[in-house]
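Only a single protein chain was left out; the remaining protein chains are all shown in position.
We just call them A, B and C in the order they show up, numbering each chain from 1.
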Amino acid sequence: MKILNDPIYGFITVPHPTVLRLIDHPWFQRLRYIKQLGLSHLVYPGALHTRFHHALGAMHLMGEAIATLRGKGHAISDEEALGAHIAILLHDIGHGPFSHALEHSLVGGIGHEDVSALVMDALNDRFDGALNVGLDIFRDRRDHAAGMTHVLHQLVSSQLDVDRIDYLNRDSFYTGVSEGVIGGERILKMLEVRENRLVVEEKAIYSIEKFLVARRLMYWQVYLHKTVVACEMMLVETLRRAKDLAMNGTAVFASPALQRFLSERHDRASFNDPAVLADFLRLDDHDIMGAVKVWAAHSDKALSTLASDLVERRNLHVRLQDTPWDGEQVTALRERVAKALNISMAEAAHFVITGSVVNNAYDPSKDRIELLYKDGSLRDIAAASDNLGIAALSTPVQKHYLAWPRWLGK
Amino acid sequence: MKILNDPIYGFITVPHPTVLRLIDHPWFQRLRYIKQLGLSHLVYPGALHTRFHHALGAMHLMGEAIATLRGKGHAISDEEALGAHIAILLHDIGHGPFSHALEHSLVGGIGHEDVSALVMDALNDRFDGALNVGLDIFRDRRDHAAGMTHVLHQLVSSQLDVDRIDYLNRDSFYTGVSEGVIGGERILKMLEVRENRLVVEEKAIYSIEKFLVARRLMYWQVYLHKTVVACEMMLVETLRRAKDLAMNGTAVFASPALQRFLSERHDRASFNDPAVLADFLRLDDHDIMGAVKVWAAHSDKALSTLASDLVERRNLHVRLQDTPWDGEQVTALRERVAKALNISMAEAAHFVITGSVVNNAYDPSKDRIELLYKDGSLRDIAAASDNLGIAALSTPVQKHYLAWPRWLGK
Amino acid sequence: MKILNDPIYGFITVPHPTVLRLIDHPWFQRLRYIKQLGLSHLVYPGALHTRFHHALGAMHLMGEAIATLRGKGHAISDEEALGAHIAILLHDIGHGPFSHALEHSLVGGIGHEDVSALVMDALNDRFDGALNVGLDIFRDRRDHAAGMTHVLHQLVSSQLDVDRIDYLNRDSFYTGVSEGVIGGERILKMLEVRENRLVVEEKAIYSIEKFLVARRLMYWQVYLHKTVVACEMMLVETLRRAKDLAMNGTAVFASPALQRFLSERHDRASFNDPAVLADFLRLDDHDIMGAVKVWAAHSDKALSTLASDLVERRNLHVRLQDTPWDGEQVTALRERVAKALNISMAEAAHFVITGSVVNNAYDPSKDRIELLYKDGSLRDIAAASDNLGIAALSTPVQKHYLAWPRWLGK
Partner (left out) sequence: MKILNDPIYGFITVPHPTVLRLIDHPWFQRLRYIKQLGLSHLVYPGALHTRFHHALGAMHLMGEAIATLRGKGHAISDEEALGAHIAILLHDIGHGPFSHALEHSLVGGIGHEDVSALVMDALNDRFDGALNVGLDIFRDRRDHAAGMTHVLHQLVSSQLDVDRIDYLNRDSFYTGVSEGVIGGERILKMLEVRENRLVVEEKAIYSIEKFLVARRLMYWQVYLHKTVVACEMMLVETLRRAKDLAMNGTAVFASPALQRFLSERHDRASFNDPAVLADFLRLDDHDIMGAVKVWAAHSDKALSTLASDLVERRNLHVRLQDTPWDGEQVTALRERVAKALNISMAEAAHFVITGSVVNNAYDPSKDRIELLYKDGSLRDIAAASDNLGIAALSTPVQKHYLAWPRWLGK
């Protein structure tokens, strides 16, 4: 069996030849060149890990979780186990580079979940149906009589899935934000199954509290860090400006695959064209950042300013507050930008950005995290904890930002 | 300068010859033989670290904190810095072995703080007053005009002191309860001083939340773990029984120093006798556990049963609930013990134990943890956090336990 | 299944009820109070880990090794696997406290291997033969036709056994000597079996080189550190002096179990008396250090000086050289001691100590470490490595020390 080094778990064993063939497929290999945290490395220089490594790490944890459940007497067939490994391996296969930014600029109306669905089906065709069970688990098709499909689905996607456990640990490891480290191994060892649902033993209560607090911390300290969000906004606006120019016939440098998405409008329907899907699956971080770098010398003032600010890491000023920002304040800033660069107000809108970010660490309206007591009863973690904070973590927190170029001054 | 290895910080540098002389003093060396977490190693086999290593670790963090404050322009004289190192080094010097257990059995009416005070003064005499500044910092004697005494005192003893930061990290490291790991280094780098008080920069907010949550988790998972508490209770009852026997003239094996505390009644006043203090400072884990082991073969049935249960780690059964336990239930259990061992009800009381444990992770009625905002304003962490949980952590949580011998059955 | 926390591996799972019963046995529980590295904590304050934790850790690695071999198609029956776990769990069961020091003072003519053999047989009786397979593996009884007995024995005891892998990692972890960390997990994954012998895949060559170098480094930096050796010598001499006094009728404080070994001569034959063995198995660190501490106030000048030097950590001066020390130099130092303490030359001999330490990291005359090449051939690691140093590591290195009290001056 193939063994891969992993700085976090030591070694990751590839459990089956089909899994190895999937990993070797170009569509999976491309995840090597898509950073898990996009532009976060501009704030946390170590955050260069990729969706490739995350997918492998989550797959490793899936193996641990299955071993625990089997050890507690729950029957999981080899076919189901292989399916679960496949499902988690492919859970992010539809992500493009800087996924969130692209969805807000080049490709509208289609999210990475939709692309993932298309890719999984296409792969299953190429693999002659070998991914069937994996796709059933991924899509939670519960018609498998009495099987573990739903439980395995919850390991792939729920509020306590191996996806989250891996990415919290991995993102924390690579950013160096040690507060995000969680006792994932301990949580996995506490997994149980009741009423065909994944639950955790009572004694895991503090570990899960810590997990939720760590998740919230990682959101505010990394994923929604104001500079990270601002950098992403800069990329969105850069891509929008480039697309505006390309759609209007101005030449902008791009790889052939990227060129397609700059010069044509695309939506969910157009991805049914295999050539479009294929080109999308050719995109990775190189296409985007390679083009942005060239654009820094473009003759269009707006594009070149946006691009060079990003490439040379002249971050935006960002302010956060609990309420939306005043429209007049935004307009005033845009007027200053328009004047400074001698561009139109429409163009200036690329430089002064407002919006909001929101996070809730635990959403009891979704599938809940339930504790299993020794007497066999189940309780929601938020109800069980004597830490009122867990209940508090269920409340979404929203923050509104206003960002403008650093060179504009305060 | 002397350098010591530390598995947590890598190296600890002894910053001054006076500090080295203090470390070499027999009263400090004895801390090598007093485990930081008493009997917790019966649950967490790695928890064998000593008060000696903790004191050195906290001293190391004091150096880091002082370097940070100096780097931010706060004047701390070399004399004050040395004093702060001395104060933290000696903060636990009065602890005896299994400190809490001894205070509930052999020595009544005098706590480790009182003993520490006596020891510090005695040491200061022997060091010809070289510890004066250190003692002023420890005792928060603020008459030093405009100095940093109070701030340094807060580093020694407050809700965000280096004592807590070291013991949380150290206890977490040695127990293997990874959820207790905190970003102590990050918190120390965020320290500031305002209005002659220690505060933290606003951006440390999530790290402090994590610190409070980790502290709470360590309480319930380690310090107040029901088996750990039960083992401590077993030790208390064993020592009480041995003292009862010794006071009544029955021979019980003990080192000379321990013999004094078994066969005489002691209180705060008696510690003014230098011979009593000296004997107390001869006690360490060896005296207690060495004697308990011999008692396992004592002719007194109650003592030998208590001692052998502890030595051979036959833990008590423990149940926790939110309200006090019913007196009749306790009596019924004691009757079963009395019958099983053929001992009196008074003796049986040693085997069936009830009481309560309480924890609150953050106590806003004490010196509060304050955040310093960029505009210079200060806010209490509980008020500043959008995590209602911090406010929740301010509420004490109490649990009542009932424990009885495992051999008694359920 | 019972799960234990371990700071190094995260969790250790107890694989079988029989193993749990063994762990719970008082003879195994006593290993909780016997430090793995004896007095090394006087140099490395973190080195407080016990033989109890090491035995559990090695057992954990045994499970990993067996899983690897089974994964490569080697049939190991459940009975053999249980036996291998038992064999490694008990491999050090005969160790007394400060094992090496005791063998050179209180108990002559019987080593910890002999005691282990006695204890294993006694345990097997109490367990009604449930340890039979484990003892066969431990003793390498190869008459099991075609079984894996010898291979499993090599995992328990050879130049690449799980004992060494655990103790190198564990000692390195707790001392904080990070250079001793080895890639144990990687080595275990490379294990193979050929010709009924344990071998390692070729690609492990660099990991094994690192393992041998780390082992050598730990020897000189920790196990044979001159201060550590000197402290052990101080303990030997203290015990010898106490025994001399006790044999001559002078009262010396001791627990009843220790008293037996102080006041009577014991050898291999006397351990056949169950009462002697039982008392030996009552000894742990508490008995020894608890007594030494009391001896620091003994009326015998030699004993009290030896004991108080050790308790208050007044280490000896130690010098190392490649050749034996000159007898006249030794005599001169002893004369100075005799004069300083007003004691006889015979008594002074306890204070001026000479001897030698020796280490070779790899001994090709024992069972060798063999690499398995892709073509199926086997080569000794020393021959295979292009690092001449491996060959060099095969040569024993001897150093001679001379030690005398610090208070004597240079």
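The criterion applied here is as follows: a residue touches a chain if its C-beta (ideal position, glycine included) is under 8 Å from a C-beta of that chain, and two chains touch if they have at least 3 such contacts.
Predicted model, so just to flag it, every value in this text is computed and none were measured.
Undergrad: One chain isn't shown here. Among A:F98, A:F138, A:Y174 or A:W325, which residue touches it?
TA: For the chain that is not drawn, the touching residue is A:Y174.
Undergrad: Among C:P15, C:G83 or C:G183, single out the residue that touches the unshown chain.
TA: Here the residue in touch with the unshown chain is C:G183.
Undergrad: Touching the hidden chain in the complete assembly: which of C:H85, C:R216, C:R334 or C:R368 does that?
TA: Answering carefully, the residue with contact to the hidden chain is C:R216.
Undergrad: Which candidate, A:V294, A:A332 or A:V358, sits in contact with the chain we can't see?
TA: Answering carefully, the residue with contact to the hidden chain is A:V294.
Undergrad: List the residues of chain C that touch the chain left out of this view.
TA: Per the touch rule, chain C residues meeting the hidden chain are 177-179, 181-183, 186, 206-207, 209-210, 213-214, 216-217, 220-221, 386-393, 395, 397.
Undergrad: Kindly note down the residues of chain B that lie in touch with the hidden chain.
TA: Output for chain B: 1, 3, 10-11, 71, 185-186, 189.
Undergrad: Applying the definition given at the start, please give the residues of chain A touching the unseen chain.
TA: Those residues of chain A that touch the unshown chain are 4-8, 10, 24, 26, 29, 32-33, 41-42, 44-46, 48-50, 52-53, 56, 173-178, 253, 255-256, 282, 284-287, 289-290, 293-294, 297, 311-313.
Going forward, only the chains that are shown with their structure count from here on.
Undergrad: What is the distance in Å between the mean C-alpha positions of chain B and chain C?
TA: Centres of chain B and chain C (C-alpha means) sit 32 Å apart.
Undergrad: Counting only Cα atoms for the centres, state how far chain A is from chain C in Å.
TA: Whole-Å distance between the two chain centres: 50.
Undergrad: Using the touch rule from the top of the page, what residues of chain C touch 2 or more other chains?
TA: 10
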